[in-house]
Every structure is written in C-alpha cells, then in structure tokens.
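Right after this comes chain A.
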Amino acid sequence: MGAKVKLISGRTVAQGQNLDNKLSEEYFKAVALCELSAEDMEKIGASPGDNVKVRTEYGEVVVKAKQSTGYPEGVIFIPMGPWANAVTSGNTKGAGMPQYKGIDAEIEKTDEPVLNIKELMKRYM
Partner candidate 1 sequence: MVEITDVVCPLCGCVCDDIVVEVEDNRVTKVRGACAVGKSKLMGHGRIKSPAIRVNGALKECSYDEAIKKAAEILAGARRPLLYGWSSTVCEATKLGVCLAEEIGAVIDNTASVCHGPSVLAIQDVGLPSCTLGEVKNRASLIIYWGANPTAAHGNHMKRYSYIAKGYFLPGGKKDKKLVVVDVRETKTAKMADKFIQVEPGKDYLVLSALRAVLYGHEDVVPDNVGGVSKEDILEVANMMKEAPFGIIFFGMGVTQSRGRHNNIINAIQVTRAAHTHTKFNIMPMRGHYNVTGFNQVCTWETGFPFAVDLSRGFAWYNPGETSSTDLLIRRECDAALIIASDPGAHFPGESIKHLSKIPVIQIDPFANPTTEFADVVIPTAVSGVEAEGSVYRMDGIPLRLRKLVDTDYLSDEEVIQAILEEVRAIKSKEGE
Partner candidate 2 sequence: MVEELLIKNGVVYDPINGVKGEKKDICIRNGKIVEEVKNPKVIDAGGRVVMPGGVDIHAHIAGGKVNSGRLFRPEDGRKGLKAKTKLCRPESGYSVPNTFAVGYRYARMGYTFVMEPAMPPLAARHTHEELVDIPILDNAALPLIDNNWMTLEYVKSGDIDLLAAYIAWIIKATKGYGVKVVNPGGTEAWAWAKNCDLNDAVPYFDVTPADIVKGLAEANERFEMPHSIHVHGNMLGHPGNYEVTLKTYDLVKGITPYRDRPVLHSTHTQFFSYGGTTWRDFESKARAIADYVNANEHVSIDLGSVILGDTTTMTADGPMEYSLYQITGRKWTNHDVELETGSGITPFMYSGKVGVHTIQWAIGLELALLTRDPWKIALTSDHPNAGPFIGYPILISMLMSKKRRDESAEEMHSSIFDRTELPSIDREYDFYEIAIITRAMTARTLGLHEHGKGHLGVGADGDVAIYDISPEERDAGKIQKAFLNAKYTIKGGEIVVKDGEVVSTPEGRTFFVTPECDPKLTDEMMTKLKEMFTNYYSVSFANYPVQDAYVPNPYEIRAPWRS
C-alpha cells in the first residue's frame, strides 16, 4: 500500500553534527531516513526501521522509516542531504531556488536497501 504525501527536508542536530563527516556511518544513520506520522506509517504498513521508498516526479530513493510525533498526516521529512535531493527537482521556476520543501511524493514500504553515499552518487555519473 502506498500513500500520497508532501515531502519536506531540513536540518537536524545529528545532520549538522556530521556536516564535516558525510562519508561516515553516523551521517548515513542521521540522514538516510524519513520521519513520518504514525498514521502514515500505518497507511503503508511499515514499522519503525523498515525501509520506505519515496517516489516523486523526479526520481525515487529508499530511506529508513522513523515514526515521529509532530507530523500531521501526509507530511514526511527527510533531513537535508543526498537522499532528499535524489527526489528533488532542479527547476527553480526562474528564481534560482529549487523547491526543497512541499514536494508531492508517494511512499511505500520496500525491501530494497538504502543506498550509501557512494552508490547514490554513482547514479549521477
């Protein structure tokens, strides 16, 4: 079962602590994840620690699901970084700024693995 959501990205403390440490396991743990409400978790039949696939018009990416309070149903959050950006458009609508927040996305539970940075970057090259 999938769910339609709005994807936002942003800073977290752990993401910030590993800004200079991005090729590490700590960064991977801090950033390759998706925070979402219990309602959305249930909707896609995921439990904490499961992998979810996030798909937008621009691409798809697999991240770890992390149930979190504070999110309204239909809003998911991926810490800013390569995983969120894998599904972000470069279209700036003439303003120079990509739309990093409020992206229409679909999520579903998946058994596919979460790619690490090297694998993620390979996809572009």
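Going forward, a contact is a pair of C-beta atoms (placed from the backbone, for glycine too) under 8 Å apart; a residue touches a chain by one contact, two chains touch by 3 or more; residues count from 1.
Here is how the candidates were picked: all candidates are chains of the complex that A comes from, given by their letters.
Keep in mind the model is a prediction, meaning the values are calculated, not measured.
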{"item": "Chain touching chain A (counting every copy) in this complex, out of 1 or 2", "value": "1"}
{"item": "Complex contacts: residues of chain A adjacent to candidate 1", "value": "6, 8, 10-13, 15-24, 58-59, 69-72, 75, 77, 80-82, 85-102, 117-118, 120-125"}
